[in-house]
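Shown below is the structure under consideration.
For this view, one protein chain was removed and the others were kept in their places.
Labels for the chains are A and B, by order of writing; each one numbers its residues from 1.
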Amino acid sequence: MKKKKVDFTKILTIVPISFWMLFFVAVPLLYIVFISFMQRGNDGGIVYTPTISNYTRMGSALYVKVFWDSIVIAFVTTVFALGFGYPFAYFASKIKKFKIVIMLLLMAPFWTNSLIRTYGWIVILSTSGVLNHALIITGIIKEPLKMLYTYGAVMIGMIYTMFPFMVLPLYNSIDKMDRAFIEAAKDLGASRLKTFRTVTIPLTMPGIVAGCILVFIPSVGLFFIPDLMGGSNVMLIGNLIRNQFLEARDWPFGAALSIVMIFLSLILILVYVKIIGKNSDMGVF
Amino acid sequence: MESKVLRRLERAYVILIFAFLYVPIAIIVIYSFNATKSNVVFSGITLDWYTALFNDDDVITALINSLTIAAISTAISAVIGTVGAIGLERQKFKGKGAIDLLIYIPIVIPEIIMGISLLVFFSALQMDFGILTLILAHTTFCIPFVLINVKSRLAGFDMSVEEAAMDLGASKFTVFRTITIPLIFPAIISGAMLAFALSLDDVIINFFVSGPESTTLPIKIFSMLRFGLSPEINALCTIMLLATFVVLILSQVTKLKKKKIE
Partner (left out) sequence: MAEIILEIDNIIKKFEEQEVIKNISLKINKGEFLTLLGPSGCGKTTTLRIIAGFESPTSGNVLLEGEHVENKQPHERNVNTVFQNYALFPHMNVAENIAYGLKIRRVNKIEIKKRVGEMLSLVQLEGYEKRKIDQLSGGQKQRVAIARALINNPKILLLDEPLGALDLQLRKQMQIELKRLQKKLQITFVYVTHDQEEALNMSDRIAVMNKGVIEQIGSPEDIYERPKTKFVAGFIGESNLIKTKIEKIDEEKITVEFGPNKISVNYKNYDSSKNKESYILIRPENIKYSKVKHQYSMKAIIKEHSYVGSIIKTTMELASNQEIKVSDYDKKKDLIGIGSEVWMYFESEDVVIVEEG
């Protein structure tokens, strides 16, 4: 009687979500792992003979460079985003007056198309763009600078796009922090720097970790920013993977690249979290 | 306490960063009204580029596609996400931990991985790539946003109102209909709105699971960019920005309203 009714509700609430997640998330991902060990067919299909050649291919210098470049760029992006973002979040959280407006302004980039935001920078940096125009008019340079299609442009594009993803979690974490802790530390004699290091940072660590992860992971796989702002001069993992799937049609290789990319990202994140865990004085998680 | 100078510097820094964030966007919007094609010299206000957009069949198709996909994906993910949130928050079952984990995967992994995995999967199923595959893909990454939102609302839910309703004669389904849903509704809506905006703005996944006939707006922008800059792109971007901003504000208003009820 009672037991039967519970089962019915249970089924209704559990089955749809489980089915969908398993079928559209787990299975496709497992399939990717599977085909990463298969071979490319002549016409772009998949030949089901197992091999590890896809993985061994990545050992060559060319591919190692691509991986390395991607990680470096993702890492630099994260560092810059954190470096500029933390003070920003900290100062912004101090402003009490227009909190709602600030929250909206912080969230808006998160909700808008990152493509559009990238486009804005293309407009600014292109040879006939705003920045060059301003520099020429003021006489600082005579010829327009080639700013697009460089690693620098890609970096700016990445930092700009990922910045909100760092700031929002930081802001939430900092905002939540009870200022009483800072006052207590100061009351006990800690200098501002010491207070910051031993109280503020550990207490906002969840925000820092969240922000770094939210920036680093997408950064590794973002391909349209290097595509648009770096052109063929910049080849990163994202572009490489995309090419395998949409142009070169070497799906098994693309799958293998993806798997390695995920692994690298996960390992780096684990290392990061471990380091933070050890050094955090309070270990507040 | 803190010196005024320091305060001023802090504020200046905040404003500077906000400017950094919004100047590129402002430039796009402003120059969408530029009378000439230049992205530098501003010669006069015109709506020509917007009218050109409305006359561009491709753009209109892409717009309709994007809206349709977003609407349907949001609707489906709202239902599955809400019901799933109730299941995950209140029920115990084998494999619950695994499903809990799976929910986070679409949010945490790079979109490109989701894109290629679905590409490969749909191919293996020999499906045609088009609106359907886009809807399935979008729903997949929208569900977690609704689910997590509703789940966190359920976590703080006072079960005694449900018991009271049962006590007064309501069957389980009636309780769900008259008590549970009305009370979690704001969470469903704000989750759905986020899902809608994300679906509308998605670029990477669209790359992989769309077909030749089923362009979406972000893809259209991307291909227009390939051809070079033009104020039409600015106009298109401005419209998209406006749409997203409206959805964002609506969702925040819902959140604030919800706080009043509690």
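Throughout what follows, a contact is a pair of C-beta atoms (placed from the backbone, for glycine too) under 8 Å apart; a residue touches a chain by one contact, two chains touch by 3 or more.
Note that the coordinates shown come from a computational prediction; the quantities given were computed from them, not determined experimentally.
Of the candidate positions B:Asp100, B:Glu163 or B:Glu213, contact with the hidden chain is made by B:Glu163. Among B:Thr36, B:Thr51 or B:Thr174, the one in contact with the hidden chain is B:Thr174. Even with one chain removed from view, chain B keeps its contact list with that chain: residues 158, 160-161, 163-171, 174, 178-179, 182-183, 261-262.
Methods note: only the chains that are shown with their structure count from here on.
Residue ranges on chain A touching chain B, taken from their complex, read 5, 9-10, 12-14, 16-18, 20-22, 24-29, 31-32, 35, 84, 87-88, 91-92, 94-95, 100, 103-105, 107-109, 111-117, 119-124, 126, 128-130, 133, 160, 163-164, 213, 217-218, 220-224, 228, 238, 241-242, 245-246, 251, 254-255, 258, 261-262, 265. Taken in their complex, chain B has these residues touching chain A: 10-11, 13-14, 17-18, 20-25, 27-28, 31, 38-41, 79-81, 83-84, 86-88, 90-91, 93, 95, 99, 102-103, 105-106, 108-114, 116-121, 124, 136-137, 139-140, 143, 147, 172, 194, 197-198, 200-201, 203-204, 207-208, 218, 221-222, 225, 229, 233-234, 237, 240-241, 244-245, 247-249, 252.
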